[in-house]
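The structure is given below, and queries will be raised subsequently.
Excluded from the complex is one protein chain; the other protein chains are retained at their positions.
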Amino acid sequence: MAEKVKVAVVGASGYSGEELVRLLLKHPNVELTAITSRANAGKSIGEVYPRFAKSTLKFCNPDVSELAKLAQVAFLALPHGLATEYAIPLLEAGLIVIDISADFRLRSTAKYEEYYGAPHPSPELLKQAVYGQPERYREQLKSANLVACAGCYPTSSILPSAPLLERKLVSTEGIIICSASGVSGAGRKVAEAYIFPECNESFKAYGVVGHRHTPEIEQEFAVAAGVDELKLNFIPHLAPFNRGINSTIIYNLMPGVTLEDVQKAYEEAYGNEQFVMVLPPKKTADVKYVTMSNCCQIGYNIDPRTNKLIVTSCIDNLTKGASGQAIQCMNIRLGLPENAGLL
Amino acid sequence: MAEKVKVAVVGASGYSGEELVRLLLKHPNVELTAITSRANAGKSIGEVYPRFAKSTLKFCNPDVSELAKLAQVAFLALPHGLATEYAIPLLEAGLIVIDISADFRLRSTAKYEEYYGAPHPSPELLKQAVYGQPERYREQLKSANLVACAGCYPTSSILPSAPLLERKLVSTEGIIICSASGVSGAGRKVAEAYIFPECNESFKAYGVVGHRHTPEIEQEFAVAAGVDELKLNFIPHLAPFNRGINSTIIYNLMPGVTLEDVQKAYEEAYGNEQFVMVLPPKKTADVKYVTMSNCCQIGYNIDPRTNKLIVTSCIDNLTKGASGQAIQCMNIRLGLPENAGLL
Amino acid sequence: MAEKVKVAVVGASGYSGEELVRLLLKHPNVELTAITSRANAGKSIGEVYPRFAKSTLKFCNPDVSELAKLAQVAFLALPHGLATEYAIPLLEAGLIVIDISADFRLRSTAKYEEYYGAPHPSPELLKQAVYGQPERYREQLKSANLVACAGCYPTSSILPSAPLLERKLVSTEGIIICSASGVSGAGRKVAEAYIFPECNESFKAYGVVGHRHTPEIEQEFAVAAGVDELKLNFIPHLAPFNRGINSTIIYNLMPGVTLEDVQKAYEEAYGNEQFVMVLPPKKTADVKYVTMSNCCQIGYNIDPRTNKLIVTSCIDNLTKGASGQAIQCMNIRLGLPENAGLL
Partner (left out) sequence: MAEKVKVAVVGASGYSGEELVRLLLKHPNVELTAITSRANAGKSIGEVYPRFAKSTLKFCNPDVSELAKLAQVAFLALPHGLATEYAIPLLEAGLIVIDISADFRLRSTAKYEEYYGAPHPSPELLKQAVYGQPERYREQLKSANLVACAGCYPTSSILPSAPLLERKLVSTEGIIICSASGVSGAGRKVAEAYIFPECNESFKAYGVVGHRHTPEIEQEFAVAAGVDELKLNFIPHLAPFNRGINSTIIYNLMPGVTLEDVQKAYEEAYGNEQFVMVLPPKKTADVKYVTMSNCCQIGYNIDPRTNKLIVTSCIDNLTKGASGQAIQCMNIRLGLPENAGLL
């Protein structure tokens, strides 16, 4: 049997970090050798997450030189803005770095500055980073040393949209993305807005103008459409469930495009993809069918009265929207079966 | 003290019927004299709804001549298609009829037939019915004997949209309504799709093309805009909470319109309305703030990059979206304080 | 019409405070003249709780001399340990003080010190305080100037137990109270344990030994049983709903006691009570039937194999378990109809 690849998770205290641990502990080809957390350093993982009580792993401090000795692959599950600090030395030490944060996703430093309010800390790394969405960038991922994993809302938007934009089935004008995310999408954030009685029996839009995922979505839509720039509306909502995102996307259909054209486009794009399931025409996706799986489900229908194509797309925000997709990227980079540890 | 008005609820077994009972039992100016239910006839209300165990009311069969003796006002909380059968004889017997179903909401018999698949059973009653949305039809309601209460999704859509359409602040083209409803919106419907484990930790769009509330919304939007016809997209979602609707509405802004123009429009329209609360600019509504209240909350913001106005609007589907609004209509018709029993 | 009584809520930022505001704003016989909150001082109530956007009330700082001018009744909705500081000067200034905290509930200063880890700050006030559970202490409440409202778990336990203990239908030995509370029972507490993804799809016991409500429950059980001391097990659980408590109580039945004896005891005790509903024999209570109401529901059954009486009891923890009961106490004290503002 081949030797197991040693991997570390930097920042394992958030929900994406915990999901990485859950998946990596079961991954047949890797050994999880280090998990870091300043807050929990010294504690056993079972103390913090009783779910993993049978594991003997302990949280340690995020010491780069130590990590470089322990692992060949480092997953960064840190709040945005912190990834650069770890990515540079880890890359220099020869590790493959798979970043779950938003730090390396935007190719334009100007957009980064516009949406994040500060210059990008490492523009040269931006150039090196490969966007971590396997169905779109599989070839580049095979040799990527720095992977900028796609965001959760962007994943749920790009997967259903790219095949349509590439084939010019829909207009690049007037696209509306209306999404709803479970509360784990806010991370393990301790704030009044996220306590149970505030979120339960609640539903509300937020960030309806200028959400930070907007430029990421627009960037990848423009790539798919082959245009320089594209503007759309992305409107997220917070919904009372733990995991999952539904994106309902409304496009202006190009003249003469039929439901069959859409079906064919999806079959071409995803017929051989194991993590994208396209539903029969006129069905809608449901977040419950992808909970704790690495799949994206896509449904579609046409309103002939208004000539709109309405697409629904569901993922688990912590799996396909973060940690599962990160592992899928790692599998590709390491030449492992793409679904290893993700079955 | 003035004598209490005698009222009956026909079809008190559904969620809207139960909500009518909850509100009417506390209404200071009315006496609930009869509640009907074929399934529960003979049972005390406390047996069926332990919440009302202190009431001595009993369910009876829906006998029209009996009802005509017992009540001056009849609320019909029946599945669609059944209201006509009761409305005709009750109106003939001199009762005021307030219907919560969809039967008398569409003015066009052609639209009714298109969306309900059968000719309307009583076109002449359609003409007589006044649309039960007090903020829009208060004058007509003062003398209405047949009130066709506005639907839940329509109420959440029309209240925020009418002032904008009337003032030509937004285009009549390309309006998108993306709504999410709690599961009580499906009524007390016993079907696999609605059992707890299927709805909990679930979120999905449904009826994305051709939902029956679409023509009702389009009808009232056209009235507000002063046009003959208007087409839009209405996309409902089922969300895991009990009560409430959020509608997120995206409009194309007319040239030069500002956030202040929108604010002014809402102030003019709703500054004196006690059941519509317009939030400060850029805020978003939340269903939790209107649960078990008769209020509609409205938030709004402009995306200058795409020139879209994004409005969010929340109601409790069983209160402002059904039974509360029905009582508000009754109060107007009877000359009572509009908020009687709704405080 | 009689002049309205002026009331203030001290500490209106928690869930009990908010519930007091919700109920007092609708109370026909009182005027809410002041609400205090250090954190929110200066803000309008609608800014903090959009639900009350139509009210013009503003939060102010909790200045005692100011409060004494503005109000005749002061509700204290403060974390435990702070009530004394306000109660003393407000009582001296002639106000009626209705305290929702645990500060004045225990008659024994020794028990207070044992469970709260510090001597009671004002033993003399303890003697003066009347326990705020109207069905048990109605006469004393009529002249009480300091009311120590019963806790939420204690209310759900004492109401079903007192009639049984008084009539010696059950043993004072071996009583087990197994309760489940919605998350609002923890107050508006911002801590990781209470964020939505931690509480949703979760259920767990906590404080299974030594919970602070234990001595309060034991004190009132002993009073009812006419014994000096009584020991029991109280085991609370945190459950994923917003409001409500279910207490399932297991008693050793005294020899020969029948279901009819229990039924008769409850009828005697609560036949004329408007806020206690005793279900037919063998039924179980459900928290959903008392949500946002001031009622307690009680169900009971006997297991003849083990000679146990099993009682279930549900309340809304914020209403009958806190703010509603506080208003019921106020109504009694002021000679108002006991259900004023609570219908």
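General remarks:
A, B and C are the chain letters, set down in written order, and residue numbers restart from 1 in every chain.
As a working rule, a residue touches a chain if its C-beta (ideal position, glycine included) is under 8 Å from a C-beta of that chain, and two chains touch if they have at least 3 such contacts.
Worth saying up front: this structure is predicted, and the values here are computed from it rather than measured.
Residue C:Ile302 is the one among C:Ala34, C:Val48 or C:Ile302 that touches the chain missing from this view.
Set against the missing chain, the residues C:Val9, C:Ala162 or C:Leu232 yield one that touches it, C:Leu232. In the complete assembly, the contact with the undisplayed chain comes from B:Glu192, out of B:Glu3, B:Glu124, B:Glu192 or B:Asp228. Taking the complete complex into account, A:Ser293 is the one of A:Gln72, A:Thr109, A:Gln263 or A:Ser293 that touches the chain left out.
From the options B:Ser171, B:Asn242, B:Gln263 or B:Asn307, the residue with contact to the unseen chain in the full assembly is B:Asn242.
Where chain C meets the chain that is not shown, the touching residues are 174, 176, 178, 180, 182, 198, 200-206, 208-210, 231-233, 235, 237, 239-244, 246, 248, 250, 282, 284-288, 291, 299, 301-303, 305-306, 308, 310, 312, 314. Taking the complete complex into account, residues 26, 46, 49-51, 53-54, 201, 274, 277, 279, 283, 285-286, 289-290, 292-293, 295, 297, 343 of chain A touch the chain not shown. Considering the complete assembly, chain B touches the hidden chain via residues 15, 182-184, 188-192, 194-201, 240-242.
Throughout what follows, only the chains that are shown with their structure count from here on.
Seen as a C-alpha superposition, chain A sits on chain C after a turn of 180°, to the nearest 5.
Computed centre separation for the pair chain A/chain B is 39 angstrom, with centres defined by C-alpha atoms. Centre-to-centre, using mean CA coordinates, chain A is 46 Å away from chain C. Computed from the mean C-alpha positions, the centre of chain B lies at a distance of 36 Å from the centre of chain C. Each of the following residues of chain C touches two or more other chains: 201.
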